[in-house]
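One structure below.
The complex is shown incomplete by one protein chain, all other protein chains being positioned as in the whole.
== subunit A ==
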Amino acid sequence: MEQREENTERIHRERRKRQSSSIPKTTTLLCPLDLILEILLRLPVKSVLRFRCVSKLWLSTTTDPYFTNSYEARSSTRPSLLMFFKNKDKLFVFTFPHHNQNSKELHSYSQHVDSYHIKYPKYCCFPFTESVHGLISFRISTKPIIWNPTMRQFLILPKPEKSWKGLSVFLGYDPVEGKHKLMCMNRDNTSDECRVLTLGSAQEKWRRIKTNLKHRSILRYYGQCINGVIYYQAYIDQMGFISNPTIMSFEVRSEKFDTITLPSGSFANMLIPYQGRLACVNNTMDDVNGGITLWTLEDAEKHIWSCKLFLAPLAHYDRSLKTDFKLDGITHAGEFIYVPSTFLKSFYVLYFDPKKNSFRKVEFRGTADEVFRLSHGLGNKKVNRLYTFSHHVTSF
């Protein structure tokens, strides 16, 4: 009996030895899930989505709000510049990282981090909203469309109101509940009501919201969503008279409207986020190259503004590139971002440092080189009609 047990023990020992030597050296059995999570958080979105079919555990981990919220939070500390252009029935989309300011060079080189092309829904109408927590909205006639560039998906929503012939669309994000909402108004008239839809809710239905502030948005200027409030410029109707232009605010969570007097008394050329707050950008003088005045809303409740003058212009013509650039936003680090109106092979971004009063150039090589152009039938001319979003973040 003892002999047999010894033999069995030996056989088991040999088997264990064989098994352990057949496991390749690169395998580890010791990576706990929370550390795997840390690795997953540092992967590009494409890899995360691909690894969802590794196992049920990996699927549930990467679809869990804890993971997606953490991922999105990390991405929002480093927004990128999203650019796309249309060609026939496709959108060509590129994501560029904002270039590290520490490089002291006046002309640096970098690479886009992601690029793809996608068919867009027929009859899609641009313009569009800003990139709000990773989502962008356009429309097909009077139906809004939500585009998620990260997930490469379009969502066509029903008409907010059948009788409306034109649509103003505003996209907002409530950071408290982590929800996106669309707010639409009739483009053609002044109105005291809007339609609101919460994305991701079980029944995506339009709700009617009324307001005392009868107004009409000014379409030439885009809205901005900052800290859970949508801001846009509008005319207010006071007792039948159209008043001076003003800023309308729509709080995404409470769905309440308010109005804030424009600090400069006239239209702002743009509304942008600045240091986490709403800022109005105005030409300091009549010349687009002359410098800007930045009004920052320091206190959203008491409507207190601060004012700064910068030599950064609204528009800039770069002689060496023979290209027009326009101001698109301001980085976390305080550099002014300028995007081109066209490009040929390399996509350039200019950054203006207000402390040094100088521009630096970042060249994204190979954005649309010959091979790319040939394979997509893009021809040899400069690409026009670029749409850029300087504060784009990831959204699952």
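Methods note: a residue touches a chain if its C-beta (ideal position, glycine included) is under 8 Å from a C-beta of that chain, and two chains touch if they have at least 3 such contacts; residues count from 1.
One rule holds for everything that comes next: contacts and distances are computed from a predicted model.
A chain of this complex does not appear here, and its UniProt-recorded name among "PAT complex subunit CCDC47", "Immediate early response gene 5 protein", "SKP1-like protein 12" or "Aldehyde dehydrogenase" is "SKP1-like protein 12". Listed residues A:I39, A:V176, A:M239 or A:V371: the one in touch with the omitted chain is A:I39. Within the complete assembly, A:R152 is the residue of A:K90, A:R152, A:H303 or A:H332 that touches the hidden chain.
In the full complex, the hidden chain is touched by subunit A at residues 23-31, 35-36, 38-47, 49-59, 102, 116, 151-152.
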